[in-house]
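To keep things clear, I will list the structure first and then write my remarks on it.
A protein chain is absent from this complex, but the other protein chains hold their places.
Let's turn to chain A:
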Amino acid sequence: MKSKKLLLVAFILGLGLFLAACGGATEEEGNETNTEKNDETTSEAGNAADYKVAMVTDYGGVDDKSFNQSSWEGIQAWGEENGLEKGVNYDYAQSTEKADYMPNLTRFVRDEYNLILGIGFELKEDLQTAAEQYPDTNFALVDDIVDAPNAASITFREEQGSFLVGVAAAMKTNTNKVGFVGGMRSPLIDKFESGFVAGVKSVNPDIEVDVQYAESFADPAKGKLIAANMYDNGVDIIYHASGGTGNGVFNQAKDVKQNDPEREIFVIGVDRDQYDEGAIGNHNVTLTSMVKRVDVAVQDVINRGVNGEFPGGEQLVYGIEEDAITIASTNEEAMTEDIISAVEEWEAKILNGEVEAPATPDELETFLESL
(Lines give C-alpha, C1' and ligand atoms only; values in the text may rest on other atoms or scores of the structure.)
Protein backbone atom coordinates (compact mmCIF):
# COMPACT_ATOMS: atom_id res chain seq x y z
CA MET A 1 0.00 0.00 0.00
CA LYS A 2 2.60 2.44 1.09
CA SER A 3 5.08 1.31 -1.51
CA LYS A 4 2.55 2.06 -4.26
CA LYS A 5 2.15 5.56 -2.98
CA LEU A 6 5.90 5.93 -2.90
CA LEU A 7 6.09 4.74 -6.45
CA LEU A 8 3.61 7.40 -7.49
CA VAL A 9 5.61 10.09 -5.73
CA ALA A 10 8.83 8.89 -7.34
CA PHE A 11 7.14 8.87 -10.70
CA ILE A 12 5.88 12.43 -10.35
CA LEU A 13 9.26 13.62 -9.10
CA GLY A 14 11.00 11.97 -12.02
CA LEU A 15 8.58 13.59 -14.37
CA GLY A 16 9.15 16.99 -12.84
CA LEU A 17 12.88 16.58 -13.16
CA PHE A 18 12.51 15.52 -16.75
CA LEU A 19 10.36 18.50 -17.65
CA ALA A 20 12.64 20.89 -15.80
CA ALA A 21 15.61 19.54 -17.74
CA CYS A 22 13.68 20.13 -20.94
CA GLY A 23 12.84 23.69 -20.00
CA GLY A 24 16.44 24.54 -19.15
CA ALA A 25 17.89 23.29 -22.38
CA THR A 26 15.23 25.13 -24.29
CA GLU A 27 16.10 28.47 -22.88
CA GLU A 28 19.76 28.14 -23.66
CA GLU A 29 19.16 27.10 -27.21
CA GLY A 30 16.65 29.90 -27.69
CA ASN A 31 19.26 32.45 -26.74
CA GLU A 32 21.75 30.90 -29.06
CA THR A 33 19.54 31.21 -32.12
CA ASN A 34 18.75 34.77 -31.23
CA THR A 35 22.34 35.90 -30.99
CA GLU A 36 23.32 34.06 -34.13
CA LYS A 37 21.27 36.33 -36.30
CA ASN A 38 23.76 38.54 -38.05
CA ASP A 39 23.50 39.67 -41.61
CA GLU A 40 26.28 37.90 -43.38
CA THR A 41 25.80 38.26 -47.10
CA THR A 42 25.97 35.45 -49.56
CA SER A 43 27.73 34.54 -52.78
CA GLU A 44 31.33 35.33 -52.02
CA ALA A 45 33.49 33.71 -54.61
CA GLY A 46 35.66 30.69 -54.07
CA ASN A 47 35.70 28.31 -51.18
CA ALA A 48 33.16 25.48 -51.03
CA ALA A 49 33.76 25.07 -47.30
CA ASP A 50 32.18 28.50 -46.71
CA TYR A 51 29.18 27.63 -48.79
CA LYS A 52 26.05 26.11 -47.29
CA VAL A 53 23.49 24.34 -49.43
CA ALA A 54 20.12 22.96 -48.39
CA MET A 55 17.15 21.47 -50.15
CA VAL A 56 13.48 21.23 -49.24
CA THR A 57 11.66 18.20 -50.61
CA ASP A 58 8.07 18.17 -51.72
CA TYR A 59 5.82 15.72 -49.95
CA GLY A 60 7.36 12.78 -51.83
CA GLY A 61 10.16 12.78 -49.26
CA VAL A 62 13.88 12.43 -49.73
CA ASP A 63 13.74 8.69 -50.45
CA ASP A 64 11.10 8.83 -53.18
CA LYS A 65 13.28 6.88 -55.64
CA SER A 66 12.68 9.82 -57.90
CA PHE A 67 13.70 13.46 -58.28
CA ASN A 68 13.90 14.35 -54.57
CA GLN A 69 16.32 11.50 -54.06
CA SER A 70 18.22 12.41 -57.19
CA SER A 71 18.61 16.02 -56.04
CA TRP A 72 19.82 14.91 -52.65
CA GLU A 73 22.32 12.57 -54.30
CA GLY A 74 23.59 15.53 -56.27
CA ILE A 75 24.06 17.60 -53.13
CA GLN A 76 25.68 14.69 -51.30
CA ALA A 77 28.07 14.11 -54.18
CA TRP A 78 29.03 17.77 -54.10
CA GLY A 79 29.52 17.59 -50.34
CA GLU A 80 31.70 14.50 -50.49
CA GLU A 81 33.74 15.91 -53.32
CA ASN A 82 34.61 18.87 -51.15
CA GLY A 83 34.94 16.92 -47.91
CA LEU A 84 32.03 18.67 -46.25
CA GLU A 85 29.78 17.54 -43.45
CA LYS A 86 26.06 16.90 -43.55
CA GLY A 87 24.16 19.13 -41.16
CA VAL A 88 26.89 21.76 -41.27
CA ASN A 89 27.46 22.53 -44.93
CA TYR A 90 24.58 20.74 -46.54
CA ASP A 91 21.28 19.44 -45.33
CA TYR A 92 17.74 18.66 -46.37
CA ALA A 93 14.30 19.11 -44.87
CA GLN A 94 11.43 16.80 -45.68
CA SER A 95 7.96 18.17 -46.13
CA THR A 96 5.05 15.94 -45.29
CA GLU A 97 2.40 18.37 -46.46
CA LYS A 98 2.01 21.60 -48.35
CA ALA A 99 1.97 23.65 -45.17
CA ASP A 100 5.53 22.55 -44.38
CA TYR A 101 7.18 24.15 -47.41
CA MET A 102 7.32 27.70 -46.10
CA PRO A 103 8.61 26.95 -42.58
CA ASN A 104 11.20 24.58 -44.05
CA LEU A 105 12.47 27.19 -46.48
CA THR A 106 12.51 29.87 -43.81
CA ARG A 107 14.35 27.66 -41.35
CA PHE A 108 17.26 27.31 -43.76
CA VAL A 109 17.30 31.03 -44.47
CA ARG A 110 17.57 31.68 -40.77
CA ASP A 111 20.27 29.05 -40.41
CA GLU A 112 22.17 31.12 -42.97
CA TYR A 113 22.34 28.74 -45.85
CA ASN A 114 23.65 30.39 -49.00
CA LEU A 115 21.65 28.41 -51.49
CA ILE A 116 18.30 26.81 -50.85
CA LEU A 117 16.82 24.46 -53.41
CA GLY A 118 13.12 23.76 -53.65
CA ILE A 119 12.44 20.43 -55.30
CA GLY A 120 9.31 20.22 -57.41
CA PHE A 121 6.72 22.55 -58.89
CA GLU A 122 4.68 22.15 -55.72
CA LEU A 123 7.03 24.60 -54.01
CA LYS A 124 6.72 27.29 -56.66
CA GLU A 125 4.54 29.81 -54.79
CA ASP A 126 6.29 29.39 -51.45
CA LEU A 127 9.76 29.63 -52.97
CA GLN A 128 8.71 32.74 -54.87
CA THR A 129 7.52 34.35 -51.64
CA ALA A 130 10.67 33.35 -49.78
CA ALA A 131 12.91 34.69 -52.55
CA GLU A 132 11.16 38.06 -52.36
CA GLN A 133 11.32 38.18 -48.58
CA TYR A 134 14.98 37.26 -48.30
CA PRO A 135 16.84 38.94 -51.15
CA ASP A 136 20.23 38.12 -49.60
CA THR A 137 19.80 34.37 -49.93
CA ASN A 138 19.98 32.48 -53.19
CA PHE A 139 17.21 30.10 -54.16
CA ALA A 140 16.71 27.59 -56.93
CA LEU A 141 13.55 25.80 -57.96
CA VAL A 142 13.59 22.47 -59.75
CA ASP A 143 10.88 21.78 -62.35
CA ASP A 144 9.21 25.15 -62.52
CA ILE A 145 9.92 28.82 -63.01
CA VAL A 146 10.40 31.44 -60.32
CA ASP A 147 10.80 35.09 -61.05
CA ALA A 148 13.22 36.82 -58.69
CA PRO A 149 16.73 38.23 -59.15
CA ASN A 150 18.09 35.92 -56.44
CA ALA A 151 16.40 32.76 -57.66
CA ALA A 152 17.29 30.38 -60.46
CA SER A 153 14.81 28.13 -62.22
CA ILE A 154 16.00 24.65 -63.13
CA THR A 155 13.83 22.99 -65.73
CA PHE A 156 14.35 19.99 -67.93
CA ARG A 157 13.33 19.08 -71.44
CA GLU A 158 11.43 16.03 -70.27
CA GLU A 159 9.58 15.95 -73.58
CA GLN A 160 12.83 15.01 -75.34
CA GLY A 161 13.53 12.03 -73.11
CA SER A 162 9.87 11.04 -73.13
CA PHE A 163 9.91 11.17 -76.91
CA LEU A 164 12.81 8.75 -77.00
CA VAL A 165 11.28 6.27 -74.56
CA GLY A 166 8.14 6.56 -76.71
CA VAL A 167 10.24 5.44 -79.65
CA ALA A 168 11.57 2.52 -77.60
CA ALA A 169 8.06 1.55 -76.52
CA ALA A 170 6.77 1.68 -80.07
CA MET A 171 9.61 -0.58 -81.24
CA LYS A 172 9.05 -3.03 -78.40
CA THR A 173 5.27 -3.39 -78.26
CA ASN A 174 3.71 -6.57 -79.63
CA THR A 175 0.10 -5.63 -79.01
CA ASN A 176 0.31 -2.16 -80.53
CA LYS A 177 -1.07 -0.79 -77.31
CA VAL A 178 1.00 1.17 -74.84
CA GLY A 179 0.04 3.07 -71.73
CA PHE A 180 0.95 6.26 -69.93
CA VAL A 181 0.34 6.79 -66.20
CA GLY A 182 0.67 10.38 -65.05
CA GLY A 183 0.83 11.69 -61.52
CA MET A 184 -1.21 14.85 -61.49
CA ARG A 185 -2.38 16.58 -64.63
CA SER A 186 -0.20 19.68 -64.75
CA PRO A 187 1.96 21.60 -67.22
CA LEU A 188 4.96 19.55 -66.03
CA ILE A 189 3.44 16.13 -66.61
CA ASP A 190 1.99 17.40 -69.90
CA LYS A 191 5.59 17.48 -71.16
CA PHE A 192 6.03 13.78 -70.37
CA GLU A 193 2.72 12.81 -71.90
CA SER A 194 3.07 14.89 -75.06
CA GLY A 195 6.65 13.79 -75.68
CA PHE A 196 5.81 10.14 -75.13
CA VAL A 197 2.75 10.11 -77.38
CA ALA A 198 4.69 11.94 -80.09
CA GLY A 199 7.56 9.45 -79.86
CA VAL A 200 5.24 6.46 -80.13
CA LYS A 201 3.27 7.87 -83.04
CA SER A 202 6.42 8.92 -84.91
CA VAL A 203 7.41 5.28 -85.20
CA ASN A 204 3.97 3.89 -85.87
CA PRO A 205 0.87 6.13 -85.94
CA ASP A 206 -1.40 3.11 -85.50
CA ILE A 207 -0.22 2.33 -81.98
CA GLU A 208 -2.84 3.15 -79.38
CA VAL A 209 -1.72 5.12 -76.32
CA ASP A 210 -3.88 4.74 -73.23
CA VAL A 211 -3.36 7.82 -71.04
CA GLN A 212 -4.47 7.73 -67.40
CA TYR A 213 -3.85 9.99 -64.43
CA ALA A 214 -3.66 8.87 -60.81
CA GLU A 215 -4.24 12.39 -59.44
CA SER A 216 -1.46 11.84 -56.96
CA PHE A 217 2.29 11.44 -56.88
CA ALA A 218 2.17 9.38 -53.71
CA ASP A 219 -0.52 6.75 -54.17
CA PRO A 220 1.01 3.37 -55.15
CA ALA A 221 -2.34 1.60 -54.67
CA LYS A 222 -3.90 3.77 -57.33
CA GLY A 223 -0.93 3.21 -59.63
CA LYS A 224 -1.29 -0.55 -59.21
CA LEU A 225 -5.00 -0.39 -60.02
CA ILE A 226 -4.48 1.64 -63.18
CA ALA A 227 -1.65 -0.65 -64.31
CA ALA A 228 -3.82 -3.72 -63.66
CA ASN A 229 -6.55 -2.30 -65.89
CA MET A 230 -4.10 -1.42 -68.62
CA TYR A 231 -2.39 -4.81 -68.67
CA ASP A 232 -5.81 -6.50 -68.69
CA ASN A 233 -6.77 -4.46 -71.73
CA GLY A 234 -3.80 -5.63 -73.74
CA VAL A 235 -1.36 -2.84 -73.03
CA ASP A 236 2.11 -4.35 -72.81
CA ILE A 237 4.30 -1.33 -72.02
CA ILE A 238 3.51 1.39 -69.50
CA TYR A 239 5.45 4.60 -69.16
CA HIS A 240 4.88 6.20 -65.79
CA ALA A 241 5.58 9.78 -64.78
CA SER A 242 4.04 9.67 -61.37
CA GLY A 243 6.72 9.60 -58.65
CA GLY A 244 5.78 7.27 -55.81
CA THR A 245 2.54 6.26 -57.53
CA GLY A 246 4.72 4.55 -60.11
CA ASN A 247 5.90 2.04 -57.51
CA GLY A 248 2.41 0.54 -57.77
CA VAL A 249 2.81 0.26 -61.54
CA PHE A 250 6.03 -1.68 -61.02
CA ASN A 251 4.39 -3.92 -58.43
CA GLN A 252 1.54 -4.77 -60.77
CA ALA A 253 3.92 -5.49 -63.64
CA LYS A 254 5.95 -7.80 -61.41
CA ASP A 255 2.78 -9.56 -60.19
CA VAL A 256 1.68 -10.18 -63.77
CA LYS A 257 5.16 -11.38 -64.69
CA GLN A 258 5.31 -13.71 -61.71
CA ASN A 259 2.01 -15.36 -62.58
CA ASP A 260 2.83 -15.62 -66.25
CA PRO A 261 6.59 -15.39 -66.94
CA GLU A 262 5.99 -15.90 -70.66
CA ARG A 263 3.99 -12.73 -71.05
CA GLU A 264 6.05 -9.85 -72.37
CA ILE A 265 5.12 -6.78 -70.38
CA PHE A 266 7.26 -3.83 -69.44
CA VAL A 267 7.37 -0.62 -67.46
CA ILE A 268 9.34 2.43 -68.45
CA GLY A 269 10.80 4.18 -65.44
CA VAL A 270 11.17 7.87 -64.86
CA ASP A 271 13.60 10.39 -63.35
CA ARG A 272 16.16 7.80 -62.21
CA ASP A 273 17.22 4.53 -63.78
CA GLN A 274 14.53 2.32 -62.25
CA TYR A 275 16.12 -0.95 -63.33
CA ASP A 276 16.32 -2.18 -59.75
CA GLU A 277 12.60 -1.62 -59.24
CA GLY A 278 11.77 -4.01 -62.04
CA ALA A 279 13.71 -7.09 -60.94
CA ILE A 280 11.58 -10.18 -60.44
CA GLY A 281 13.30 -13.56 -60.32
CA ASN A 282 15.36 -13.92 -63.48
CA HIS A 283 13.34 -11.31 -65.27
CA ASN A 284 13.27 -7.58 -65.21
CA VAL A 285 10.18 -5.64 -66.24
CA THR A 286 11.99 -2.31 -66.60
CA LEU A 287 12.40 -1.78 -70.32
CA THR A 288 14.26 1.50 -69.89
CA SER A 289 14.02 4.71 -67.94
CA MET A 290 13.74 8.34 -68.88
CA VAL A 291 16.61 9.54 -66.73
CA LYS A 292 16.46 13.12 -65.63
CA ARG A 293 19.80 14.00 -64.11
CA VAL A 294 18.54 16.39 -61.47
CA ASP A 295 21.78 15.67 -59.63
CA VAL A 296 23.83 16.96 -62.57
CA ALA A 297 21.80 20.15 -62.75
CA VAL A 298 21.85 20.66 -58.99
CA GLN A 299 25.63 20.25 -58.83
CA ASP A 300 26.03 22.61 -61.73
CA VAL A 301 24.03 25.32 -59.96
CA ILE A 302 25.84 24.78 -56.66
CA ASN A 303 29.24 25.04 -58.30
CA ARG A 304 28.25 28.22 -60.07
CA GLY A 305 27.12 29.56 -56.71
CA VAL A 306 30.40 28.64 -55.02
CA ASN A 307 32.31 30.47 -57.75
CA GLY A 308 30.23 33.57 -57.20
CA GLU A 309 28.42 33.16 -60.50
CA PHE A 310 25.04 32.18 -59.21
CA PRO A 311 22.58 32.34 -62.14
CA GLY A 312 20.03 34.43 -60.25
CA GLY A 313 16.94 35.36 -62.22
CA GLU A 314 17.89 32.95 -65.00
CA GLN A 315 15.91 30.05 -66.36
CA LEU A 316 18.23 27.14 -66.83
CA VAL A 317 17.00 24.50 -69.22
CA TYR A 318 18.69 21.11 -69.18
CA GLY A 319 18.10 18.68 -72.01
CA ILE A 320 19.78 15.96 -74.03
CA GLU A 321 22.41 18.39 -75.16
CA GLU A 322 23.51 19.10 -71.58
CA ASP A 323 23.62 15.35 -70.79
CA ALA A 324 20.91 15.98 -68.22
CA ILE A 325 18.32 13.86 -70.05
CA THR A 326 19.36 10.32 -70.94
CA ILE A 327 17.79 7.00 -71.73
CA ALA A 328 18.84 4.03 -69.62
CA SER A 329 19.92 0.88 -71.40
CA THR A 330 20.61 -1.19 -68.30
CA ASN A 331 18.17 -3.92 -69.33
CA GLU A 332 20.30 -5.30 -72.16
CA GLU A 333 18.02 -8.27 -72.74
CA ALA A 334 14.97 -6.13 -73.46
CA MET A 335 16.67 -3.17 -75.10
CA THR A 336 17.80 -4.88 -78.27
CA GLU A 337 20.23 -3.28 -80.66
CA ASP A 338 17.40 -2.44 -83.06
CA ILE A 339 15.72 -0.40 -80.41
CA ILE A 340 18.87 1.32 -79.26
CA SER A 341 19.85 2.30 -82.77
CA ALA A 342 16.33 3.61 -83.44
CA VAL A 343 16.49 5.65 -80.27
CA GLU A 344 19.88 7.01 -81.23
CA GLU A 345 18.60 7.91 -84.66
CA TRP A 346 15.74 9.96 -83.22
CA GLU A 347 18.06 11.44 -80.62
CA ALA A 348 20.26 12.74 -83.41
CA LYS A 349 17.20 14.21 -85.11
CA ILE A 350 16.23 16.02 -81.92
CA LEU A 351 19.78 17.28 -81.44
CA ASN A 352 20.11 18.68 -84.93
CA GLY A 353 16.70 20.30 -84.73
CA GLU A 354 15.01 18.17 -87.35
CA VAL A 355 12.45 17.03 -84.81
CA GLU A 356 11.04 19.24 -82.08
CA ALA A 357 9.50 17.13 -79.33
CA PRO A 358 6.13 18.62 -78.33
CA ALA A 359 5.83 19.82 -74.72
CA THR A 360 2.15 20.73 -74.46
CA PRO A 361 -1.11 19.12 -75.62
CA ASP A 362 -1.48 21.86 -78.25
CA GLU A 363 2.00 21.28 -79.63
CA LEU A 364 1.28 17.56 -79.64
CA GLU A 365 -1.82 18.14 -81.77
CA THR A 366 0.12 20.09 -84.39
CA PHE A 367 2.88 17.51 -84.26
CA LEU A 368 0.48 14.64 -84.89
CA GLU A 369 -1.18 16.50 -87.76
CA SER A 370 2.19 16.99 -89.40
CA LEU A 371 2.99 13.25 -89.34
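Everything below uses one rule, namely that a residue touches a chain if its C-beta (ideal position, glycine included) is under 8 Å from a C-beta of that chain, and two chains touch if they have at least 3 such contacts; residues count from 1.
Simple rule for what comes next: contacts and distances are computed from a predicted model.
Within the choices "ABC transporter permease", "ATP synthase subunit a", "Putative GH25 family protein" or "Glycine cleavage system H protein", the name that UniProt assigns to the complex's undisplayed chain is "ABC transporter permease".
Of the options A:E125, A:E208, A:D255 or A:E356, the residue whose C-beta touches the omitted chain is A:E125. Residue A:D190 is the one among A:D64, A:D190 or A:D236 that touches the chain not shown.
Annotation for chain A: contacts to the undisplayed chain at residues 1, 4-5, 8, 15, 18, 21-22, 25-26, 29-30, 33-34, 59, 87, 91, 93-94, 96-100, 102-104, 106-107, 110-111, 121-122, 124-125, 133, 183-187, 190, 215-219.
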